[in-house]
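All protein chains of the complex are present and in place, except for one that has been dropped.
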Amino acid sequence: MIKVSNLKKRFDQTEVLKNINFEVNDGEVVVIIGPSGSGKSTLLRCLNFLEQPDFGTIQVGEVTVDATRVKRAEINRLRTQTSMVFQHYNLFKNKTALENVTHALIVTQKMDKNEADQIGRDLLNQVGMVQKADSYPVSLSGGQQQRVGIARALAVKPHAILFDEPTSSLDPEWVGEVLRVISGIANKRKTMLIVTHEMGFARQVADKVVFMADGVIVEQGTPEEIFDHPKNERTKQFLQEYTKQFAEDIKVDSHASSEKRDLLST
Amino acid sequence: MNFDIGYMIEIIPELLKYVPITLYLAIVSMIIAIVIGVFLALILVNKIPVLLQIAKVYISFFRGTPALVQLLMIYFGLPQLFPLLNSISAETAAIIAFSINTSAYLAEIFRAGLESVDKGQAEAAISVGMTYPEALRGIILPQAVRNAIPATGNMFIGLIKNSSLAFTIGVTELLAQGKLMATSNLKFFEAYFAVGLIYWVLTMLYSKLQEWYENRLGKAYQR
Partner (left out) sequence: MRKIVSLLMLVAVLLLTACGQSAGGTESSSEDKVIKIGATPDGYPLYYMEDSEIKGFVVEVMETIIENAGYETEWVLSDWSGVLASLETGKIDTAAGFALTPERAEKYDYTEPYYYSRVGIGVSKENDTINTLEDLKGKQAANILGSNYGEVLKENDSNNEIEVINYEGPEVVYQDVASGKIDAFVTGREMLLVQVKDKEIPLKVAEEAFGEKPVAMPFVKNEENKKRIEELNQSHEELKADGTIKELSEKWFGEDVTVSVEE
């Protein structure tokens, strides 16, 4: 399980996380939603210390860390409990798709290369990328890169996977395939924490939805509770805004996406 | 004074005997400079307190003073402070001076190389449980190396040519031998021209090697 208590984080003068408390049970899929700048990504990045929290305790699996007195070795142990899928994929540019998946196994777990390759191919197969195993990231589309990124995150058998806006920088045409892969994993009862703007997807995969704004958790509950019967004014407002925005997006989508595609392929 | 092409060609075989000492000075110094340069660059990039200040002074001093001055200081100056160092040979002193001097430049080249690697690469490595040194070895350095190779190659070519400074402390390498050979018949220009040709061929061969290596490394980055 994941348990976060009294988590605080500030960047210079701005308090990004103001006393965050929440829990994720094993096998649970939790989706975090909220406006930009609400601290969702920072919260996720505090869980593996990509951002160092200022205060609070974080427990992931067997490892508990107190932010005010933490040693490097503890941070390293905490990091082995999770893996992350990034908005910009962050595939290792000097490694093939397969090597991206197996590298950590060989380096950190000292796994035999053949064994790691076997695991890597299985995972690439799961995300539909086995035919591109020997391709380098530069030759893969965004959707393909993100699917490799997911396989990489699965490879280390983490206690939980953290998804940091996994589809936000994808061309709309690739969003579907990536969400399908994530849903597939969710169905296997893997503990997952997902920051996303894809509300339909959130409703579909989430066991629990957390709504964040201005560095606090405003409301949390089942998808039905949050999407259909939000209690808090800010939640309601956010969801309304979002629905309006979504409708506009669909209108402009047809030209916008083709333009974007042209840009990406050059 | 007519240019004697025959003589120029005639002395090339004799001059070639001094290519090994020139390459020896350049290659050994380069290897040591790379090791020091990587450490300095890591200190710069990670802003390690205390070491950062030391590294900055080191870099500014050894970039800011002429290599010849450094060479003289190491060979003649240091033994006066530390008599133990009196036994270092001229070759060793030259290698130490060239290594230190080159490392100061390489530190900046490598720093730029490291900083050109997207921060997300390190984050991704850490997120799947690698430690920073592991991320450095497997992910960041290989990408930084690719970015740093052209500038590093220039440093090496410069080092091949600047190794002639070593004659000041008595190491006879390619250029010095050219000068010395010309002392018996005063055909300096022929000797210099022959020396120049050899340097040119050396750097061309090196450039070919670098090109091959860059292509090999670049494989991952071509669509």
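Should a chain be cited, it is by its letter among A and B, assigned in written order, with residues numbered from 1 in that chain.
As a working rule, contacts are C-beta pairs under 8 Å (C-beta built on N, C-alpha and C of every residue); 3 or more make two chains touch, one makes a residue touch a chain.
Quick caveat: nothing in here was measured; it's all calculated off a predicted structure.
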_Chains on display which the left-out chain touches in the complete complex_ = B
*Which one touches the absent chain: B:Tyr132, B:Phe188 or B:Tyr213?*
B:Phe188
*Tell me, which residues in chain B touch the chain that this view leaves out?*
1, 14, 28, 31-32, 34-35, 38, 72, 75-76, 79-80, 86-92, 95, 137-138, 141-142, 167-172, 176, 179-186, 188-189, 192
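What we mean here is this: only the chains that are shown with their structure count from here on.
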*Intercentroid distance (Cα basis), chain B paired with chain A, Å*: 45
*Quick one: in the complex, what on chain A touches chain B?*
48, 50, 76, 79-80, 82-84, 86, 88, 90-96, 103-104, 107-108, 136, 138-139, 149, 152-153, 155-156, 158, 162
*asked:* Touching residues of chain B toward chain A in the complex: what are they?
replied: 118, 120-121, 123-131, 134, 138-139, 142-143, 146, 219-223
